[in-house]
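Heads up, one of the protein chains got dropped from this complex, but the rest are sitting where they should.
Each chain gets a letter, A and B, in the order it is written, and its residues are counted from 1.
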Amino acid sequence: MGKRIVLGAVAILLVIAAAYASFYVAPEERTMGVLQRIFYFHVASAWAGMDAFLLCFIANLLYVWKRDQKYDWLGVSSAEVGLVLTTVVLITGPIWAKPAWGIYWTWDARLTSTFVLWLLYVSYLLLRTLIEEPERRALLSALFGIFAFIDVPLVFFSIRWWRTQHPAPVIMGGPGSGLDPTMNKVFLFSVLAMHVLAAFLIVERYMLEKMRSEVDTLRREAEAQ
Amino acid sequence: MSLLSNTAILLDKELRTEFRSRELLTTTAVFILIVLVLFSFAINPGTEEARQFAPGLLWLAILFASSLMFQSCFLREQTNDTLSSLRLAVSDPFAIFLAKLIANTLFLLLTELMMLPFFAIFYNIPLWSKLPVLILVLFVGSLGISIAGTAISAISAQARMRELLLPLLLLPLLTPVLVVSSLVTASLLDREPIVQWKGIGFLAVFDLIFLTALWLFGEYLLEE
Partner (left out) sequence: MTALRIPPTGLRFENIDKRYGGLFALRRISFEIAPGECVVLAGRNGSGKTTLLRVAAQIVKPTAGKLSFPGADAALPANGRPGYVAHTTMVYDELTAEENLLLFGKLQNVENPAARAEELLREVGLMERRDSLVRTFSRGMRQRIAIARALIHRPSVLLFDEPATGLDPPGITWLANSLREVNRAGCTVVMSLHGESEISALATRAVQLDAGRVIADTQSGASLHSILTFGSA
């Protein structure tokens, strides 16, 4: 319990610090102005969300292999947190896009594949609500999670190669792209903060799922009497 | 070796049961026809832009049709618990999936071929000269749809609200197939046709990746 409170406190402090840094430490971007500052929040959420889904995928694989229900709890927790973070991405994206490009939504590869990813994990959570028996739910949703995750690179590249007309990404987009060193530091700090926040949320959600599963078992036992 | 012979025996069963009633083939073909007609009301099919949109609409119709067609794939094995007797009889459960996905690909391809003349006439797109490549595109695309669809129908058959769940799980998964096959078909049917081999290759990679996943994880989908 104590460790979880510490983790929570650290997560909140880091996020506040990251917000402060992105407004007051990072220099103003020349063309987009103050608006560009949403970038720290937007991209950091995207990275943390992607890593949450990666964790979900690993948990899914481990469940199929080990059949230990704690991997099922980890799977659902990381999928939900990943979904919250990608929701943030999908909301902050248009907020940034409208003033910058004049449109709310562009069908570019990153935004669109994030949206497809979001849909896939909504389906994953929906599937979980539609299977009653816990072992079957855990196994089938884990298998769907595996199929969904291996689909992600295919979605991304299909859109990138056949649909996108947008410039290369600013970060890690090959030669010519790049951030101001201070911007880069603030950005990496935001990424760290979002990851710690994600980790805290996943731990909390995991404990909740564990409790829920125990209550569920007790309820079933009581009903069987 | 026994995987192949088991697959052949099971494929014979799938084809035999379907061609006895032809229920799946006729309903799917009629469904595609209806969607194509409705699309032609929703957009003006005579225009030049329609030529660009039409291949996408065709693939969208195929996608929706497939999500209806795959409903019965594993559901009908539940009626008499034949899934259990199959699992007991085969030496490798992958044979069950392999036979089903080959059958699904064949059914899908057959209905598509039946619908192509209507598509050509409704949207005023001459297909004849590009037919061999078009069939190749239809094949690699439909194979991908069938591989993913067979896997997902094994999942949805074990859940509640399965009729609604199957398209919900399947359609987002098929985004890459829709994006690439629509574009490849569109440039193939353009006034100056281009064969996009890179796209056809991408679809083949999609098929291969999902086939491998099904080979690795298929048996767990059938666990009781």
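We take it that a contact is a pair of C-beta atoms (placed from the backbone, for glycine too) under 8 Å apart; a residue touches a chain by one contact, two chains touch by 3 or more.
Worth saying up front: this structure is predicted, and the values here are computed from it rather than measured.
Participant: In the full complex, which of B:Leu4, B:Leu38 or B:Ala89 touches the chain missing from this view?
Facilitator: Among B:Leu4, B:Leu38 or B:Ala89, only B:Ala89 touches the chain that is not shown.
Participant: Of B:Lys13, B:Arg51 or B:Lys130, which residue touches the hidden chain?
Facilitator: B:Lys13
Participant: Per the definition of touch given earlier, which of B:Asn44, B:Asn80 or B:Ser129 contacts the omitted chain?
Facilitator: Within the whole complex, the residue contacting the unshown chain is B:Asn80.
Participant: Write the list of chain B residues that the hidden chain touches.
Facilitator: Chain B touches the missing chain through residues 2, 6, 9-10, 13, 16-17, 20-21, 79-82, 84-91, 223-224.
Participant: Just checking the interface: what residues of chain A touch the absent partner chain?
Facilitator: 133-135, 216-217, 220-221, 224
What we mean here is this: only the chains that are shown with their structure count from here on.
Participant: Need the CA-centroid distance for the pair chain A / chain B, whole Å please.
Facilitator: 31
Participant: Spell out the part of chain B that touches chain A in their complex, as residue ranges.
Facilitator: 148, 151-152, 155, 158-161, 165, 168-169, 172-173, 175-176, 179-180, 183, 198-199, 202, 205-206, 209-210, 213, 217, 220-221, 223
Participant: List the residues on chain A that touch chain B in their complex, please.
Facilitator: 64, 116, 119-120, 123, 126-127, 130-132, 136, 139-140, 143-144, 146-148, 150-151, 154-155, 157-159, 161-163
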